[in-house]
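Omission of a single protein chain aside, the complex is shown with its protein chains in their original locations.
A and B label the chains in the order they appear, each numbered from 1.
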Amino acid sequence: MKILVAVKRAIDYNVKARPKSDGSGVDLANVKMSMNPFDEIAVEEAIRIQEAGNASETIAVSVGPKQCQETLRTAMAMGVDRGVLVETDEDVQPLAVAKLIKAVIDKEQPELVILGKQAIDDDSNQTGQMLAALLGWPQGTFACGVALADGKLEVRREIDGGIQTINLTMPAVVTADLRLNEPRYVKLPNIMKAKKKPLDVLAPAELGIDVTPRLTLVKVAEPPAREGGVKVEDVQQLIDKLRNEAKVI
Amino acid sequence: MEREAMEFDVVIVGGGPSGLAAAIRLKQLAAEKGSDLSVCILEKGSEIGAHILSGAVIEPRALNELLPDWKERGAPLHTPAGKDRFLLLTEKRAFPFITPPQMNNHGNYIVSLGNVCRWLAEQAEALEVDIYPGFAAAEVLYHDDGSVKGVATGDMGRARDGSEGPNFELGMELHAKQTLFAEGCRGSLTKTLFDRFDLRQDAEPQVYGIGIKELWEIDPAKHMPGSITHTAGWPMDMSTYGGAWIYHLEDNLVSVGFVIGLDYKNPYLSPFDEMQRFKTHPAIREQFEGARRISYGARAISSGGFQSIPKLTFPGGMLLGDAAGFLNVPKIKGTHTAMKSGMTAAEAVFDVLAASEDENAGRGAEITDYSERLEKTWLWEELRGVRNVKPSFHWGLLPALVYSGLDTVILRGKAPWTLHHRPDHEQLLPAAECTPIAYPKPDGKLTFDKPSSVFLSNTNHEEEQPCHLTLKDEAVPVTLNLARFAGPEARFCPAGVYEFIPDGDAQRLQINAQNCVHCKTCDIKDPSQNINWVTPEGGGGPNYPNM
Partner (left out) sequence: MSALVLAEHDNSALSPATLNAVAAALAISQDVDLIVAGSECSAVVTAAGAVAGVRTVLHADAAHYAHALAENLAPLIVAVADGYEHVLAAATTTGKNVMPRVAALLDVAQISDIIGVEDHETFMRPIYAGNVIATVRSSDATKVITVRTTGFDAVADTGGSAAVETVEALADSGLSQFVGEELTKSDRPELTAADIIVSGGRGVGSSENFAIIEALADKLGAAVGASRAAVDAGYVPNDYQVGQTGKVVAPGLYIAIGISGAIQHLAGMKDSKVIVAINKDEEAPIFGVADYGLVGDLFKEVPAMVEALGD
């Protein structure tokens, strides 16, 4: 079985994003970029399946500018066998990304595709589901556990208020949630080895995909500052307000 | 378990200006001579530039020598230095003072040193230098004969108690013929080398300053690219060494910072709060009105100058940049000297490594040629000329200004005497002999508290790891620091790492290691040198953009 993992280059999770003062976008000049943390979990899961002897090859795909090669090298340093970059400087939105990844999947024919459940920059949480729809495959989103048995994939999903277990036919799309695994540390020698692993670069046009954005960014702003409310006298008054005014208990 | 090892010709610890310049120079020489040379840089920050913080006005002298076509290569030196101002502040007023000759910035550039390093790293990578950010050199390795064999990176994934966590990875050994230590001021490995090889034996003690910096985006109407202001005086008293900078960069950005000599005496002094208070001066505050603070950070600098330069070489390695202490104090510049030292080291190392066909040529050798060459460069001449300025501040601000004028302008640095330094950690007076300082409360617009400041430095450390701020004696913070000096670590740390919190009727020291911005002030100023700063897991610490 071949596994394909999708990885996105995104703002590092330690870095606070800040709107540009003219509101035209988020200021990313000289900001540290890393692999989206949920995608790191996806990569880890693919490698673990391969290490357990259940996958013959793992491939990482990224969509974006040239620098995404670094993100793919990180995936390869973690253990993925090779990388594919669909290189574009356009603002590619989830639907376009899903279409591009589908085009790569049509060529590579993997049986399992793992993505992070969302990227920590645009917080869309769409690409995996859209990809599954375009492929006509089942989707195991927000996965916290994945197991292969009898040609089916059992996925444990983090849902509001608990865990849901579903069975999927193969091939399938899985999106990784935080508790699926804890990604490994990248080892120095593996970074060197990753430099020599194959990395193909494709253009959206080669794949015949139109990546024109469907959503226009009108502006960005900092969230309005929260303002202090009222001071209550005592516990009774607090409970009364929570029950009858805010209606939250 | 045995650690894996990798072999290089040269390993460089630290991806700052000196380390990067050394790597580039080595590869340039190898390319010129057609020889093959493997060079690796280890950087504890998550990326090159993540831990770099500087004013900074840089003198391009070393860069001109290293990469004369830096402009064509797109180096981020965008803002030529413009008008210089030097202000002497009293609480209410500002008196323009003649700009001291060393502080003349004609031909210099206002830059983000972090971005300059990011660009230098690109140049180095194009020359096939292997750069590994996110890996901290945690240990020096030695051959049986006592010479340096290389370094080991820290283990990853240890739990808080030191046990092996689920994703534990043992550190790696990096072996090299020569290991170049370019850790910057108060390097944690450099410190161990000082002891092991007695490198400071013939040098004055190193003395330090702490620089606290903020980056602001100001009203375009008030922005004057290239404008340079330095101040002395208020809020420091006349006997405390300190001053501010305000540099206008491109894109409406302003770098504002404050440097305080760590030889200050009053344990109640808080460098962070002095910096905040400085911004409220009537001559200063106006330009920050309606502006937005976008970044914060702090870093110690070596200010001992010429007489504090240690022995630079030892078997198997050498010291570069601010790890050795090449800052020109009156110029308040060290980037050009750091780079020059790296380039000079590279030349000395290359000559030995390339001298013979023997694949072990230079392995573990002490290349004293580095020091000899350095003494013949402009770096040496420059630092020698200003050696008496900083120590003269022991006499107070005004006598120091008069003396410095005399020493550098009249005697031109050729005075037949050299003034001495005293170690910073011995300078604190008992709290009982000092007056507590009441700092104004932060207003959240111009002045801020420590947590909201550290927030802007994007600092993080993996939570589950042993504390990297180690105490030689767990009792000292309470029995000595708190009892005698009113707990100065709670104030000298610019990141709120050290807090004394109530514990029953007593107090105990809480170390919030996650906040640490790697400035090294605690390692320097702790009165009994009880705090030993060691490297946390690689990748931890601040993530400074544009600093």
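Convention: a residue touches a chain if its C-beta (ideal position, glycine included) is under 8 Å from a C-beta of that chain, and two chains touch if they have at least 3 such contacts.
A quick note: this is a predicted structure, and the numbers were derived from the prediction, not measured.
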Identified contact with the non-displayed chain, of A:G53, A:G151, A:G208 or A:P223: A:P223
Of A:A29, A:A205 or A:V232, the one touching the omitted chain in the full complex: A:V232
Listed residues A:M33, A:L168, A:I191 or A:V211, member touching the removed chain: A:L168
Which of A:E154, A:E182 or A:D200 contacts the chain that the document leaves out: A:E154
Hidden partner chain, residues of subunit A it touches: 11, 14, 16-19, 26, 93-95, 98, 120-134, 137-142, 154, 157-169, 214-223, 226-232, 234-236, 238-239, 241-242, 246, 248-249
Subunit B residues that touch the omitted chain in the full complex: 451-452, 455, 460, 463-464, 501, 510, 512, 514
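Convention: only the chains that are shown with their structure count from here on.
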Approximate Å spacing (C-alpha centroids) for the pair subunit A, subunit B: 37
Touching residues on subunit B, where the partner in the complex is subunit A: 4, 6, 46-47, 49-50, 112, 114-115, 118, 130, 132, 134-135, 153, 156-157, 166-167, 169, 172, 174, 217, 252, 292, 294, 455-456, 458-460, 543, 545-546
Residue ranges of subunit A touching subunit B (in the complex, touch as defined): 12, 14-16, 18, 21, 29-32, 34, 182-189, 191-192
